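Take a look at subunit A:
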Amino acid sequence: MQRERSWAGNRSRLPRVTTTDTGVDSLADVTSSEDRLRRFLLGLPGVDQVGAEARAAALSTRSIKTTAKAYALDLAIQMIDLTTLEGSDTPGKVRALCAKAKRPDPADPTAPQVAAVCVYPDLVATAKFELRGTGINVASVATAFPSGRSSLAIKQQDTRDAVAAGADEVDMVIDRGAFLSGRYGLVFDEIAAIREAAGDTHLKVILETGELVTYDNVRRASWLAMLAGADFIKTSTGKVSPAATLPVTLVMLEAVRDYHEATGLHIGVKPAGGIRTAKDAIKYLVTVNETAGPDWLDPELFRFGASSLLNDLLMQRTKLATGNYPGPDYFTLD
Partner candidate 1 sequence: MVWRPTLPTDSTRLDVRKTYKLYIGGAFPRSESGRSYVVSNAKGKFLANASQASRKDARDAVVAARKAFGGWSTRTAYNRGQVLYRIAEVMEGRHEQFSSEVAASEGLSISKARAAVDASIDRWVWYAGWADKLAQVVGSSNPVAGPYFDFSLPEATGVVAVLAPQDSSLLGLTSVIAPAIVSGNTVVAVTSFERPLPAVTLGEVMATSDVPGGVVNLLTGSASEIGPWLASHLDVNAIDLAGILDPEEATALEAASADNLKRVRRPVQEDWTESPGLSRLTQYLELKTVWHPIGL
Partner candidate 2 sequence: MGRFEYAPAPESRAIVDIKSSYGLFINGAFTEATDGKPFKTVSPASEEVLAEVSEAGPADVDKAVRAARRAYEKVWGPMAGRDRAKYLYRIARLIQERSRELAVLESLDNGKPIRESRDVDLPLVAAHFFYYAGWADKLEYAGAGVDPRPLGVAAQVIPWNFPLMMLAWKIAPALAAGNTVILKPAETTPLTALAFAEICQQADLPPGVVNIITGAGRTGQALVEHEGVDKVAFTGSTAVGRAIAKSVAGTDKKVTLELGGKAANIVFEDAPIDQTIEGIVNGIFFNQGHVCCAGSRLLVQESVYDEVLARLKRRMGTLRVGDPLDKNTDIGAINSADQLARIRELSQVGEDEGSERWSPECELPTQGFWFPPTVFTGVSQAHRIAREEIFGPVLSVLTFRTPAEAVEKANNTPFGLSAGVWTEKGSRILWMANQLRAGVVWANTFNRFDPTSPFGGYKESGYGREGGRHGLEAYLAH
């Protein structure tokens, strides 16, 4: 009796490693199993914390004045997702926010409009009605925002409700518990399931970087979300501290840049929470400019999740135009 040689079986299973696939196809294999996905994510280059933070700090020293500042301020306003996500939100509150979105500066009708208004799913209809005909999008959080601790079925229904109410964009949260315990397949499958529930609606995937803690995790989660079908990757829910930081956003911009190199696809980035001043916003735009590149200087590919930022941008805009330091009484609270 001929003994089966063990290497005979092994030999017949050898796949081809080199391939002529390019673009998205070259990455198809990576998501074909949880094991492959894990190895891919863990094989991404590490991020040196000190180096990343030093780079962000260096970008923060750029001095943006005069014409460059005017450009940046207007662009930043157009990138805002004006947000209210409180338990105490009411239709009245949402109406006020929408009015602000349409006319941010009571004294200056030439001030640009914001990109979107961001609310909970049960207030989408109100926002949609207020913003009809303006071109300002309605973004809805979904998937048991902010914690994400609910069944997949509920998260899918949450998403469908938002879409049915007319949301143009959906901001979902990933399962951080699953991510931190290494169950990357579960995180991936959930994003894919929400992608499906959202249909053609624009999907932002919130990584909640404050809970991921390390930059290595942020890089891995960014890639995971993009591979699973995100249109945008977003830093935070704004409900956990730290929320968005410049170094975290830098790492995410590097990820979308590298993803673009690999696939030709443009994925957007949205830092959310903790960005309060025009000065901060400009630092982010400088970082976008010098990391991902000018393509991303566009509300289609970069957003700020913020509320009080808008008034500071308007105040700086006014100062540039008039030369005087303005005061908060001259801008509306929503």
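Odds and ends about this structure:
To be clear about the criterion, a residue touches a chain if its C-beta (ideal position, glycine included) is under 8 Å from a C-beta of that chain, and two chains touch if they have at least 3 such contacts; residues count from 1.
Selection rule, in plain terms: all candidates are chains of the complex that A comes from, given by their letters.
This one's a predicted model, so the numbers in the text were calculated from it and none came from an experiment.
Looking at 1 or 2, the chain of this complex that touches subunit A is the one numbered 2. By the touch criterion stated above, subunit A contacts candidate 2 in their complex at residues 45-48, 50-52, 54-55, 61-69, 71-72, 75, 251, 254, 285-286, 289-290, 294, 297-299.
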